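A short write-up of the structure that comes next.
A single protein chain has been omitted from the complex, and every remaining protein chain is retained in its original position.
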Amino acid sequence: MSDHFPALIIVVPLLSAFFIAAAGWIRRTLCFPIALFAMTVSLYSAIALLCEVVTEGRVIYHLGGWSPPWGIAYDIDYLNGIVLVVVAAVAFINLFATRSSVALEFPRKLGPFYALYVLFVTGLLGIVVTGDAFNLYVLLEIAALTGYALLGMGEGRAPLASLNYIFMGTIGASFYLLGIGYLYLATGSLNMADIATLLPEIYHSKVVLLAFIICMTGLFIKMALFPLHFWLPDAYAYSPSASISLIAPLTTKVMVYVMIRIALTVFTPRFSFASPTVSASFVWLAAIAIVMASIMALSQKSVKKMLAYIIIAEVGYMVGGLWLGNRNGITGAILHIINDAAMTLCVFLAAGNILFKLKQDSFDHLQGLFRKMPFSMAALVIGALSIIGVPPTCGFFSKWYLLLGGIDAGQYGFVAALIFSSLVNVVLFFRIFEIGFFESAQEHHPTGRAPIEEAPLEMLVPLMVVAALLIVLGFYTGDIVNNLIRFALPAGIA
Amino acid sequence: MNKTIGLITVVLCGVMLLIGTADFPDWGDPQSPASRHVSPYYIEKSIPETSVPNIVTAVLADYRGYDTMFETTVIFTAGIACFFLLRVRRKEPEIRYYRHIPTGITLRIEQGAKLPEDSKVFERIDTLYAPHDLIIKTTARLIIPFILIFALYVIAHGHHSPGGGFQGGVILGAAIILFAISYDLRSANRKLSERAAALLSTIGVFIYAGTGALCLLLASNFLDYSALASILGVDPVTARSHGILIVEIGVGTTVMAVMVWIYYNLSSRGRQDEGL
Partner (left out) sequence: MDDILSILISKYNYWGYIILMMVGLYAMIIKKNLVKKIIGMSIMQTAIIFFYVSIGVKKNATIPIITHGHNGAADIVRASDYINPLPHVLMLTAIVVAVATLGVALALAIKIYRHYDTLEEDEIHDFLKNQAE
């Protein structure tokens, strides 16, 4: 069974999703245990796959027994393996943390919720592990459809926000499909490694250039890069807190992974970085994205919307890091995928705890939170320090690599944008901390101390684990970069 | 303002795509890269390796069977998503109206009194009541069995003629939706309840993934139907043909169940009392 891990990592969650859907109609208490089993097997398989890649090199698995390009193949190398572990770990931790919110918000629809949860994770794992471009589109749509449904179940403006997300997400996915169609027209193959061998003869053709532009545009829409980011703040702000801590850390990062995969593996660095003006313009676009997102985050009045704009800025970091085109930049981008997933999970779980107890998250109502919910706010502090980029949390190190890459490539605009965004993040978070430190006038207790009304234990423990993970990841950055990320970069990069 | 931005974007996009067509291969060129590279293998080797003459079915369910499994999962996800988003359990009203068909007397039953069973003699009418139309009902009753048989033919004959699981499943679903439209939603619910549709959709896609997992347990790669040769007792090539048939049945079941389920939820706005 050990050489079938690439299949198991997808098949077990997929079959479990069907069992959960059936259990929702027959016996509802079985839903959570089956979901837990599925996530555990995925996490185990992801870690086992990464170890296999480290010890034995690239893992290729032929589905249906047909070798590529006639069949579909899974192709796992260092880049894949890292992102697989990130996705599986976030999904696993989040399952525990959201159990109480789910029981509160959807008591009668546990079956469909957990089935959609597991299917979302299956879609993302499939996107990361596949080596076939059209298979990636199908899995992209699975992840997107489950995301639309999970986000559309909030109150108030959630359905409208989710419908706008459907429109923009479908445009993005359709552009990606069109780009793959152009590549198929030009080469006749759908397998990513095969296309990479067939493309160099036709680099000069307009079809290949158009395929590149269209694919990238579609992916930029799906990862919410400014100015195509309009769907993200509304969709994330009004969503139920049970879904947002799963969707927010993962969706945009996996799209960044797909962008890196297409830019570095399908269109090799020879093509992607061939024109310095194109790369420079992408870096400038990323810098503008970071600056605009940070400015827009300043004017928000609720925690979740502010965090949504911070996500848009973080996407700008990763896109800029890739298009810097040098080792430090791309290392920074890949490292930031790992770190940003952890940071986003931490702050969204903390926001979820606040919402669970206070039932709303606008800034006016956050007074005295440090006394009332000390552990959640402590985790929020660690997450904030990581987003700002303070050592020894992990956020500092990925920013450091991005800064080094920017200086190496001479892109001082990008460097300035990074520093500006750190300063704005300081302002954003310290505003919250300031409100949280002081109690409001009506709540003065006779003994001088407010009672602790912390979130339940099963929401707190995962949050503490993630907060600790941020610091641990920071300490192990050197190991991660030298043993894993260094081999994920292709050969042709300075 | 919004219109001009939209128009400029669309025109720019269109012009860029149109200029790109200069390097395309001509329409219908048999020497284009797409016709030379991967597909000749499928056309030439379909019968020797899978013994299925319909090359599209062979590629869909065998060579790229993994994609098809996820496609079935997509349609299953759409069913669950519609259910998750829309379904509200309606509170039973306190006063119900029933009509006694032979005599035409209308009964008004208040809460707490004994309800007549849902039988042929008593017919339930409430505020959201679909009227009774003789011509449509009779025509539908005559046509629906033939539609069902044709759908089963499309699924079963997918190896030799255009067809297969998706096409047959949609026709099956269309037959049941025709029944729901011509009669009313409650009668359709009696024939195929929402719970049965949901469980059928799960079973269908489970057949597909389960066949793949069975191949995995028989020490071959996932979805490698030649491993089924040991169970079915035939040579590997025929085993592939049978494997394709099994997964097509699974696909057809799921597609039918999900079409009906989505119709139930969309047409009645989630309440499933009465819709179209």
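First chain written, first letter: the chains are A and B, and each begins at residue 1.
We take it that a residue touches a chain if its C-beta (ideal position, glycine included) is under 8 Å from a C-beta of that chain, and two chains touch if they have at least 3 such contacts.
What you see is a predicted model, and the numbers here were worked out from it, not measured in a lab.
From the options A:T170, A:S205 or A:S302, the residue with contact to the chain not on display is A:T170.
Seen from chain B, the chain kept out of the figure touches residues 2-3, 5-7, 9-11, 13-14, 17-18, 21-22, 24, 26-30, 32, 34-35, 38-40, 42-44, 46-47, 51, 53-56, 59-60, 64, 67-68, 71, 74-75, 77-79, 81-82, 85-86, 160-162, 166, 262, 265-266, 269-270.
Looking at chain A, the residues touching the absent chain are 134, 138, 141, 145, 148-149, 152, 157, 159-160, 162-163, 166-167, 170-171, 174, 177-178, 181, 184-185, 190.
The rule we apply is simple: only the chains that are shown with their structure count from here on.
Residues 4, 7, 11, 14-15, 17-19, 21-22, 25, 61-66, 69-72, 108-109, 112-113, 115-116, 119, 122, 126, 134-135, 138-139, 141-142, 145-146, 148-149, 152-153, 159, 182, 184-190, 198, 205-207, 209-210, 213 of chain A are the ones touching chain B in the complex.
The residues of chain B lying in touch with chain A in their complex are 16-17, 19-20, 22-25, 32-39, 41-42, 62-67, 69-71, 73-74, 76-78, 80-81, 83-85, 87, 89, 195, 198-199, 201-202, 205-206, 209-210, 212-213, 216, 220-226.
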